[in-house]
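First, the structure itself, so that you have it in front of you.
Of the protein chains in this complex, all but one are displayed in their positions.
Presenting chain A:
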Amino acid sequence: MSFDNAYEALVEPGTTDEAHWAFGTGFADQMTGVDRAVPSDADAGNLAAYCLMLADDALVFSQRLSEWCANSPELEEDVALANIALDLLGQARLLLARAAEVAPEVRPAAAPAHVPDEDALAYFRDERDFRNVRMVEQEIGDFAVTIARLLLFSSWRLALFQRLATSRDPVLAAVAAKGCKELAYHRDHAVQWTLRLGDGTDYSHERMRAGLARVWPFQPELFTPTPVELRLAEQGIAVDPADVRSEVDNVVDTVFGAAGLERPQLPELSPVAGHAGRDGIHTELMGYLLAEMQHLARSHPQAVW
């Protein structure tokens, strides 16, 4: 395209490359050429359940972060938070597709056949079938809550993905390798803002402290493994989240030290009869989040978008 006439873009010959519309031109699909075979010793149901956990964390957090668009404190922040939301949405799409690929039975029966797997899973599953941790479904909150949650979540997910990049499932390994670059940026963004808010004004320090207190009780759930994760971790396919605890603690303590913040002394949010987000037992906020996200797709199940 020449630099003089933007009309030329309108008359460029049509492309059959679908990614062209979604992500612009000149982007290579990083999943091209990745071996999609499931490791022979892996239980497909377990692998799909694990993909859904990682996918739903990203999808639901992305949904929350996108609420900042046109609402954030600075234009630059509208751009940055939208970017992070887009990265997570991209990770969710790959993982949802992988879940349905390895275990087609995870596709909800309510989804019409023409709906792509990723949308069948995102839009036609009921709340109980979502496997995300409860931290990500919490309301958007103020900017400090958002930064506190981004700091904890991205530090945790980056540590997880760095290990997952050597997973014996080649697709998980590829998704994780791609995700590491993104998550390193997300973590950096959260760290920079934690420093600014923690060591900015007295007022911002107090808001940041309150923001951390809001999300802190949800943090232990990040490190609590489910039986599925433990089984797959033993096979070198998944990562036991308990293994990343000390690394994440290190990151967070270092940042808190530099920002003049203290590790909140708050108890863990209790599960319900031993069940939490990974088991499909969510907080009340999750139903509203899904109602908003899913209503249009469900109102027109035969529609094509």
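Keep this in mind: contacts are C-beta pairs under 8 Å (C-beta built on N, C-alpha and C of every residue); 3 or more make two chains touch, one makes a residue touch a chain; residues count from 1.
In this text, contacts and distances are computed from a predicted model.
Engineer: The complex lacks one chain in this depiction; which UniProt name from "ATP synthase subunit a", "Zinc/manganese transport system ATP-binding protein", "Phenylacetate-CoA oxygenase subunit PaaA" or "Urease accessory protein UreF" does that chain carry?
Structural biologist: Hidden chain, UniProt protein name: "Phenylacetate-CoA oxygenase subunit PaaA".
Engineer: Touching the left-out chain: which of A:Ala44, A:Leu86, A:Ala242 or A:Ile281?
Structural biologist: In the complete complex, the chain left out is touched by residue A:Leu86.
Engineer: Sort through A:Glu67, A:Glu101, A:Glu127 or A:Glu221 and give me the one touching the missing partner chain.
Structural biologist: A:Glu67
Engineer: Taking the full complex into account, find the residue in A:Arg196, A:Arg209 or A:Arg245 that is in contact with the omitted chain.
Structural biologist: A:Arg196
Engineer: Considering the whole complex, not just the chains shown, which residues of chain A touch the missing one?
Structural biologist: Output for chain A: 1, 3-7, 9-10, 21-24, 59, 63, 66-67, 69-79, 82-83, 85-86, 89-90, 92-93, 96, 116, 118-119, 122-123, 142-143, 195-197, 199-201, 203-204, 207, 292-293, 295-297, 300, 302-305.
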